[in-house]
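A single protein chain has been omitted from the complex, and every remaining protein chain is retained in its original position.
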Amino acid sequence: MRQWQRRRLVGYAFVGPVFLFLCAVVVFPLSHAFWISLHRTRGLATSFSGTANYQRALTDDAFWHSLGVSIQFTVACVTLHMLIGLCLALLLNEIRFAKTALRVAFLTPWMVAPAVGATIWLWLLEPQFGVVNFLLGAIGVIDAPLAWLGTPNLALISVIAVDVWRGVPFVMLLILAGLQTIPRDQYEAASMDGAGSWQRFRYITLPNLRYLLVVASTLDIINTIRHYDIIGVMTAGGPAGATEVLPVLLYNTAFRGNRFGEAAAIGVLLLLIVLAFAIFHIRLTKPEQGSAQ
Amino acid sequence: MRTTKTLAALAAATLCAALGTATAQQPIVLQWQTANLTEKQYEPIWKATIAEFEAANPGIKIEPVLVARKDHWTKFVAAALAKQAPCIVSVDVATAAYNGYLMPMDKFIQAESAEFRGAWSPDILSAAKWKGKLYGLPIWGGTYAEIYNRELVTKAGLDPANPPKTWAEYLAWSKKLTGNGVWATAVLGGKTDTTTRVLLTWIWSNGGEAFNADMTEATFAKNPKSLEAIKFYLGLAGKQGLAAPAPTTTNYLEQTNLFSQGKIANMRNAYWAVAKVHDDNPAMKGNMFVAPIPANVANAPTMSTMTASSISASCPHPEAAWKFIKFDADKKWSIERARVANWMPLRNDLANDPQIKADPLLAQFIQIGTRARSYPLPSPIWAEIAAGDIVDAVQRALLQPEKTDEIFRDLDARLTKKLRDV
Partner (left out) sequence: MMRRARYADSARWILVLAWLFLVVFPFYWMINTSLKPPSEIFLSPPTFVSSNWSLDAYVTVLTERPFARYFLNSFIVALGTTVLSVTLAAFAAYGLTRFFPRGATPFVVFLLFTKMLPEALLIIPYFQLMASVGLLNSYLALILAYASFALPFSVWMLIGFFRSIPRDIDEAAKIDGASYLQTFFLVILPLAKPGLVAVALFTFLIAWNSYLWALVLTTDASMHVLSVGVANMVGEYRVQWNELMAAAVIAAVPVMLLFAFFEKHLVNAITSGAVKG
């Protein structure tokens, strides 16, 4: 009895610090955001308005449009992060020559601040003076400079591309490491049984990587859906709202529009969507956890 | 450490002031935040301003707050909501006053001599007022005019001494100026309020109005002259091909880059663009000439922006802040700003200053600015709609010109709703 209670207490002592830390540092801002979403704010003047902000957001075309763009952006980015990251990891795993140098080189986009990376790409994609248009023109792919950030479809593709450029290294690193934990004998046994490379991949590689892929993809989705920097720097949500993801809408509502109550409502709605999704997504790992002691 | 010291100093000073005795011990520290502090060409000027002010006022220290321009408002708001905003700020007066971030300055300016007060015309001062109270002292601004590349103009067989005065002439010039990898001008459609500024100058030069008199209704489409102007201006970028490509990502920087590199022959811009072009491309010195904006009605106004220095609502030392604002608005610094960054002084007693007169372009801008309307427009939601809704509409219209009518009717409805909701 006492032993069990004592163990509990020790457990709390270990986990407690994080919990208390987050309560002190994060829970106050979070609850403040919830609280302010129930108010109408005009700078320093606030008045309670109940669910008015939520009603306004849910009946606003801009919100739904923004949600749509967010979903498109997140799905495209995360899918590409995972696919390209996986491919790269598989490729790099087989290469022996200049392993370290290659790996560090591939990590570089992730090592600069998002805003810095976005600024570099802004410069590269400049219609008149940027080098991308120049190169594409020189090799004959395009015959007139493209306005990469100036037309809706191209702008969305451009920001997705930049986000993928930035986000792949992280996934690649995780999967690369994961690949090296898979025991070689599993592969050898499968080869001897006559399994082809696709089958080896599907029945050995993927299952072994499952936990890792779920962790990586969940975090990636959460990070991408709340990401502001790249789009904020490159297009500020333009042109004509084509890249206006929810964080951009929220930022503009809060800081340019000075309507923090409305912005908070948008934020809370976003949080609820992501929370629901995350819980659902994490349940996918349940079977795996049980087997791993 | 430093924070504690500062807080202690402020606390002590406030207490003393409350007791009615003057503070003598700790120096008062005033924070000064304006987006221009990070403009490189201005750096030596503001450093000198602070140094001289502190030398003349030993009890006051000025602490500059450096912020990138795009984040200037965000940082100010975060601080203002916590009642910790810098004492001296340059922000959009109407928006900041409406949200309660600024302190009225009437009592300070009334206490000054008539000579001081006379340096600002009632028009200019009213641009810094909100609901009848003065919330900022206008420090500098810029007047919009047409700037041309002399070499490209003469190469096209046009006469620099006879710039276009009407739209028809402007169109004729534009057609001649376009060709051989050069465009006549650039249409601004990027996501900053410069897009709205230029759009308004076109609307006004056609005798149109974008809003009704008390800013409760938008008339971009409702006023037929406005709509006509919008179509003409945006049409330059469309099929006519008279404007540089990619207008939806063209802001002030892109426009001036294009002009400096000789890719566009003309830009509608303010006097500060001249300094930028000189810096970007020294070969452009002496190669620019200025003309009033072409107009279809007589006495059409151009636009003059106004930047003011204000005191934040939570400032514990407003008198000291006013001292600095007065100092900074002095003739000496106004002239320096004009010389180094081409930011036009808003004082009306500098016209005969030799340094001002020595610059012919500046003289022209000042002359053009005598018929100008003030910007930003006096609405507390101006920052939002100028860089948000209006820009969105312009971008949409640039991408789908055939829907221009519908787009601007939508804009009118949206803006009117927002304006009434203020």
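Note that the chains are named A and B in the order they appear, and that numbering of residues resets to 1 at the start of each chain.
Here is the rule we go by: a residue touches a chain if its C-beta (ideal position, glycine included) is under 8 Å from a C-beta of that chain, and two chains touch if they have at least 3 such contacts.
Worth saying up front: this structure is predicted, and the values here are computed from it rather than measured.
Undergrad: Can you work out which residue in A:Val75, A:Leu136, A:Leu154 or A:Leu219 touches the chain that's missing from view?
TA: A:Leu219
Undergrad: Among A:Ala45, A:Leu58, A:Leu83 or A:Val112, single out the residue that touches the unshown chain.
TA: In the full complex, the listed residue that touches the missing chain is A:Val112.
Undergrad: Considering the whole complex, which of B:Asn99, B:Asn223 or B:Asn257 touches the chain not shown?
TA: The one listed residue touching the chain not shown is B:Asn257.
Undergrad: Residues of subunit A in contact with the chain that isn't shown?
TA: Considering the whole complex, subunit A reaches the absent chain at 7-8, 10-15, 17-19, 21-22, 25-30, 32-33, 84, 87-88, 91-92, 94-95, 100, 102-117, 119-121, 123-124, 128-129, 131, 134, 138, 165, 169, 173-174, 176-178, 180-181, 208-212, 215, 218-219, 222-223, 226, 228-229, 246-247, 250-251, 254-255, 260, 263-264, 267-268, 270-271, 274-275, 278-279, 282, 285-286, 288-289, 292-293.
Undergrad: Over the whole complex, note the residues of subunit B touching the chain we left out.
TA: 2-4, 7, 31, 33, 35, 38-41, 63-71, 74-75, 77-79, 81-82, 84, 86, 192, 252-253, 257, 260-261, 272, 276, 279-281, 341
What we mean here is this: only the chains that are shown with their structure count from here on.
Undergrad: When the C-alpha atoms of subunit A and subunit B are each averaged to a single point, how far apart are the two points in Å?
TA: Each chain's C-alpha centroid was found; their separation is 37 Å.
Undergrad: Quick one: in the complex, what on subunit A touches subunit B?
TA: Interface residues on the subunit A side: 42-45, 126-129, 144-145, 147, 149-152, 235-241, 252, 255-258.
Undergrad: Give the list of subunit B residues in touch with subunit A in this complex.
TA: Touch residues, subunit B against subunit A: 73-74, 77, 80-81, 95, 98-101, 189-191, 244-249, 254, 257-258, 261, 263, 313, 381, 383-384, 387-388, 391-392, 395-396, 398-399.
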